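Other chains of the complex are left out, but the ones given are in their true place.
Here the chain labels run A, B and C in written order, and each chain numbers its own residues starting at 1.
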Amino acid sequence: MNEDEMMEEGGTIKKFLYVNRRAPYGSVYALESLEVVLIGAAFEQDVSMAFVDDGVYQLKKGQDTKDVDMKNFSPTYRALEMYDVEKLYVDKASMDARGLTEEDFVVPVEVLSTEQLAELMEDQEVILSF
Amino acid sequence: MKFAIQVNEGPYQHQASDTAYQFTKAALEKGHEVFRVFFYHDGVNNGTRLTTPPQDDRHITNRWIDLAEKYKLDLVVCVAAAQRRGIVDDDEMKRQGKDATNIAPQFRISGLGQLIEAGIQSDRLMVFGD
Amino acid sequence: MLHTVNKSPFEKNSLDTCMRLAKAGSAILLIEDGVYAAIKGTEVEAKMKAAAGDKKLYVLGPDIKARGLDEGQVIDGITVVDYGGFVDLAAENDKVQAWL
């Protein structure tokens, strides 16, 4: 552990990246990965979330799950800010392939090129995939 | 018309069990007959009475139980798949020397022949999976 | 014959194989994550429009709504149905193949 990983309180701060590549509702990964992020926020790590491939659909505005009788967890993305989870990155290639734009998302995100996203991943210490 | 339903995935992880339920319910409400719902592969995990999903989400097992009670549905859990995954009724508990059961009311454990029979006896077999 | 596809066309090959093996005149219903294939403006739109030429395409409305999409975004020639409509399709067609 090097010195800049140490907080003043003695705890370690690591760079955590959550990689989300699945659409919501078809499987539970999107919902349960969000639960990890929320719990993880209490640990005050340096958290980023990346939305790649069908993961970009997780952020789609206007989700209405009444007719499928499942829990609509998309409002939770808007609550992330309160947990100091503010680094949300969207893969531009994935967004474009699906005909989506930043205006389609429930929260502000930073759109990254392939090169930028590759750099972001390289810059992490712990990568959780769902 | 007589339907048979095959469910290949467990509750929550994939939408298969949700879609199977909504289809079955819609078929029954339209006056069709559902000869049997057969739970195979991880689908057997729908048949445990030990789940406690969050209160703001649907209770998948209880939904099946309620539907079975209302329409006298035959909910069959495959014994071979159940043994691999730990779904146990009284008979299996004795036979395998286990110390507990977890099968939910309205579900019964039986052989794969019940799936074949459902295919033979029904007009349409619907498969829901991952 | 009715085919169902429940996987995203961007993630898995199910839709492609279904399209290849479904005969002209057969019905294809997109459900669950498969509904993304029914939406205008994506990379698979052209493929779907071509398929609509000789197949009957349907998409499950509840799954579209759940994912924040609406019927106005559905490609022309694809019919939106609810669970009751899904049951009707299964009853009208003589058999059903699920492309899991």
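Everything that follows uses one rule, which is that a residue touches a chain if its C-beta (ideal position, glycine included) is under 8 Å from a C-beta of that chain, and two chains touch if they have at least 3 such contacts.
Just so you know, these numbers come straight off a predicted model, no measurement behind them.
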- Chain-type multiplicities in the full complex (formula in displayed labels): A x2, B x2, C x2
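Everything below uses one rule, namely that only the chains that are shown with their structure count from here on.
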- Task: Could you compare the number of C-beta pairs in contact for A-B with that for A-C and name the larger?
- Result: A-C
- Message: Centroid of chain B to centroid of chain C, CA atoms only: how many Å?
- Response: 26
- Rounded to the nearest Å, the gap between Cα centres of chain A and chain B is 34
- Query: If you average the CA atoms of chain A and of chain C, how far apart do the two points sit, in angstrom?
  - Reply: 29
- Which residues of chain C are in contact with two or more other chains? 6, 32-33, 62, 82
- Task: At least two other chains touched by the same residue of chain B: list those residues.
- Result: 15, 22, 130
- Task: Note which residues of chain A are touching chain C in the complex, please.
- Result: 22-27, 53-54, 57, 60-68, 70, 72, 74, 94, 97-99, 104
- Query: Tell me, which parts of chain B touch chain A in their complex?
  - Reply: 12-15, 18, 22, 54, 56-58, 130
- Query: In the complex of these two chains, what residues of chain A are touching chain B?
  - Reply: 25-28, 68-71
